[in-house]
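Everything on this sheet refers to the single structure shown next.
Every protein chain of the complex appears in place save one, which is left out.
Take a look at chain A:
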Amino acid sequence: MSMWRRNKYALFVLPAFLLTITLFFGGLADGLLKSFGYFPAIGQDTLRLSFYQQALAERAFQDSLFLNLRVALLSTIFASILGITLALVLYAFQLRSKRPWLLRLLQLPLTIPHLAAGYFMVLVFSQSGLMARLAYAVGWIDAPAEFPVIVNDAFGWGMVVTYAWKEAPFVALLLYPVLARIGSGWYDTARIYGARPWNYISTILLPAIRPALLTASLIVFVYTLTAFEVPYLLGVTYPATLPVYAYQLYTSGNFEDRSQALAIFWLLTVVTLLFGWIAYRFYRKSYDRGWE
């Protein structure tokens, strides 16, 4: 009986477990093999590195990588700054023992899928979007083309702006628990020693959140580096970010290109794993160290 009880939970998760193993890891393994040129369906069964070499040598890859790094880096910086600000505002609310309605508000953007966020940007900020219509109604512009290009711009600002507002609450919600553990007592003590609010923030709060901030921004960075939907909607035709470029290659119909696309996907996967591992290490370290 107790055997059953102990094992039944394992049994319950078995279907989900099997599904994940076969679909997720199966897909990853299949992609890995094909990226090394093992593709029996088209008569290829020798493992080789040539697809990785080919992928890296393409000008399109290099242009994509450059754009990708720029967008990911800027998105991370803006999302982090916004996120820190939000977390500090939340902390200020807590000091005045306000009810956490702001916290609830911040959780809202987290529920919006990135695809919807991207499409929202198109609807609002494209040259015939809501903002352009308002500008037209007020008489600031006479034609759609006069409205500034915010989405589908070559630099990638459309993506950066989207990621900044979409990820900032995520950063804030990762930082806030750390701040919440710093009671209001610390602030009173600091004030006794003559600290102004800014001193308190820079010498107490910011160092306290640094490990969590590092974790959060690493996650944001690797996400913006590898996500597909926002660049697909808000990017330009060329250069595309790496995930979009790989998707174009994969769907081009040529089997050789598929192996190359999968090589790019695997490079992205390795980068994700690496950053994920570093983020995890930082998180553990800050967690283990505690509050001595």
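Simple rule for what comes next: a contact is a pair of C-beta atoms (placed from the backbone, for glycine too) under 8 Å apart; a residue touches a chain by one contact, two chains touch by 3 or more; residues count from 1.
By our rule, contacts and distances are computed from a predicted model.
Visitor: Leaving aside the chains you can see, what is the UniProt protein name of the one that's missing? Options: "ComF family protein", "Branched-chain amino acid transport system permease protein", "ABC transporter substrate-binding protein" or "Cell division protein FtsX".
Guide: Missing chain, UniProt protein name: "ABC transporter substrate-binding protein".
Visitor: Using the definition of touch stated at the top, determine which of A:Asn152, A:Thr226, A:Thr241 or A:Ser259 touches the missing chain.
Guide: Residue touching the chain left out of view: A:Asn152.
Visitor: Tell me which of A:Met159, A:Leu233, A:Ala246 or A:Leu267 is the one touching the absent chain.
Guide: Final answer for the missing-chain contact: A:Leu233.
Visitor: Residues of chain A in contact with the chain that isn't shown?
Guide: Touch set of chain A with respect to the missing chain: 59-60, 126-128, 144-145, 149, 152-154, 232-233, 235-239, 248, 251-254, 257.
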